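What follows is an incomplete set of chains from the complex, kept in their original frame.
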Amino acid sequence: MTKKKIGILGASGYTGAELVRLLLRHPKVELVLLTADRRAGQAMGDVFPQFAPYELPQLVAIDSVDWAALQLDLVFCALPHATTQVVLKDLLAKAPDTKVVDLSADFRLDDAAAYAKWYGHEHQALELQKEAVYGLVEVYRRDIKKARLVANPGCYTSCAQLPLVPLLKAKAIEPDEIVIDAKSGMTGAGRAAKEAMLFSEVSEGFNAYGVGHHRHMAELDQEFSKAAGKPVVVSFTPHLLPINRGILSTIYVRGRRGKTAQELHAILVETYAKEPFVHVLPFGQTPHTRHVRGSNMTMIGVAADRIEGRAIIVSVLDNLTKGASGQAVQNMNLMLGFAESTGIDQPAMFP
Amino acid sequence: MTKKKIGILGASGYTGAELVRLLLRHPKVELVLLTADRRAGQAMGDVFPQFAPYELPQLVAIDSVDWAALQLDLVFCALPHATTQVVLKDLLAKAPDTKVVDLSADFRLDDAAAYAKWYGHEHQALELQKEAVYGLVEVYRRDIKKARLVANPGCYTSCAQLPLVPLLKAKAIEPDEIVIDAKSGMTGAGRAAKEAMLFSEVSEGFNAYGVGHHRHMAELDQEFSKAAGKPVVVSFTPHLLPINRGILSTIYVRGRRGKTAQELHAILVETYAKEPFVHVLPFGQTPHTRHVRGSNMTMIGVAADRIEGRAIIVSVLDNLTKGASGQAVQNMNLMLGFAESTGIDQPAMFP
């Protein structure tokens, strides 16, 4: 079988590097295009020296790519939001058969008004937004298989949706009393050089940020409201951990109509019984970020709160893998007709 | 002025070391006794090499101490719970004029039944328990000045009480909807050699523990109920951070009778206007653990949640300083009649 031809737009960031790490061992695809505007002309091994021993295409600028000629089977887009919609509009106009998994936030929101409110400008590719499928495989698998453009979900939101969407769908929890206290490793903040992200500013410390307002909320609102069948607004606070990889969400919920923590646990166990990338722990146990590091696995634990009727849910994933690039490859596998776990089935690296 | 004679029981643990660090520069006291049963006969510099350049008494076993002869002015007790009550009963019988700041949990709970429930055995020094004053200076300053035995509060509980007690006293928040999501540095777990505390098990990771049940809850229940004038039970989840020092509590509350987040903030600003060791940030800002590292300062921030009527409070302290040994020295200063900030006024060490 000839391998499928794949491109990565924005290969010099962390999600780009994670895509390369995963795809280098994927048996059914071939990396034929890597773009990185500021590093165009360099080797991938100059930007990420771990790839120096491997054969990879040289980095090029996006403007220099001839989409029609390249005839890529699929493109991963790991560009900043806003830029993304402009680039993809052009790409899909010129190469309409190329499929796209977009890792930015640009195509995640169905509602153009919500987009404009949270991102401060009108969307530039509304017709594509209508076509886009939200790429949380465990929820939208069927649609993803048929999609041309998939909007890969955010890392924080994936970590919160995987435990909460089934409970909201089952109407098993009160939608108005959800508190999500989320903690993320630093790679979630990207590779841009900012003072607040320096080693000496981050290590040996911890802080919340965006308290009371954070762009990920729009995505949570949309998906939770869909699941609940009514508007849901949650309390959500993100924090920065002095680690590279990993998100842990501690979620406080109240069971509806007497639903106990055990019953909530049972719903999740059943929902995810056959999912390759969601593992529900035995009741009362909660997961560590380190046990999913570098893997595409999500782990979820449920425990009873000592306050009657309340439960505490803890979910973890690796923000670069299941929270971004691993999830993106999972989407690609579905879109190109591969077995869903191909190339992303490695166990976590601990220690 | 002759310096006061001070002893530290349990000097080979982290809170013991932190006491030595602070007291070595305290101008009004002299360390004359350091105990450490397993390290008896060694120098403090063998157990904590940072003290090798300083003159300090040799470590001795507790059993070898003649309390009556020593006539210590004050003893810091940094022993494990249960052991503590036996040792202090003996000490105070033999040297009734010696004052004690106890850093264990043994004398924090007023209620013997609560103690027995959470610690699994009857208290062995109930008459001392009655005498003990709870040592959160900002709440009990007046009583502490006259106390012989002060029960130094827990680190998690101090971090939660400093923001919440004034709000509960003012009946400004709903006491039944409090969620405390707490994250602590590793020194809070002590110096015992356990697999789960190894560097390779902890670094580059994050996890919750004791979900739904944790001994600190008894102390929280007691003090919050006192403040509110009615029973208060909160949701509380502790987590372990891959850092040495620092606790951050993210606290989700609902204002009572229309109290806004700004009004909650105003109550805290007013309460702590003159306190040397509590700093309330401008409304909307939240603190980092690194900005209190090694200092006795607590920092508190208040922000509005996007859900109307709800607020998010973030408080931080250094678990070894304001959360343990710094707070203990603050208590000592009051008990011995020194200025409250003596020896504990150094700014945080960041970076």
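The letters A and B name the chains in turn, as written, and every chain counts its residues from 1.
One rule holds for everything that comes next: contacts are C-beta pairs under 8 Å (C-beta built on N, C-alpha and C of every residue); 3 or more make two chains touch, one makes a residue touch a chain.
Being a predicted model, the structure only gives us computed values, none of them experimental.
> When 2 copies appear, how many make the full set?
Whole-complex copy count for this file comes out at 4.
Definition applied: only the chains that are shown with their structure count from here on.
> For the two copies chain A and chain B, what is the rotation angle that overlays their Cα atoms, in steps of 5 degrees?
Angle of rotation between the two copies: 180 degrees.
> Chain A to chain B: how many Å between their CA centres?
40
> State the interface residues of chain A toward chain B in the complex, per the touch definition above.
Residues in contact with chain B: 179, 181, 183, 200-201, 203-209, 211-213, 217, 233, 235, 237, 239, 241-246, 248, 250, 252, 284, 286-290, 293, 301, 303-307, 310, 312, 314, 350-351.
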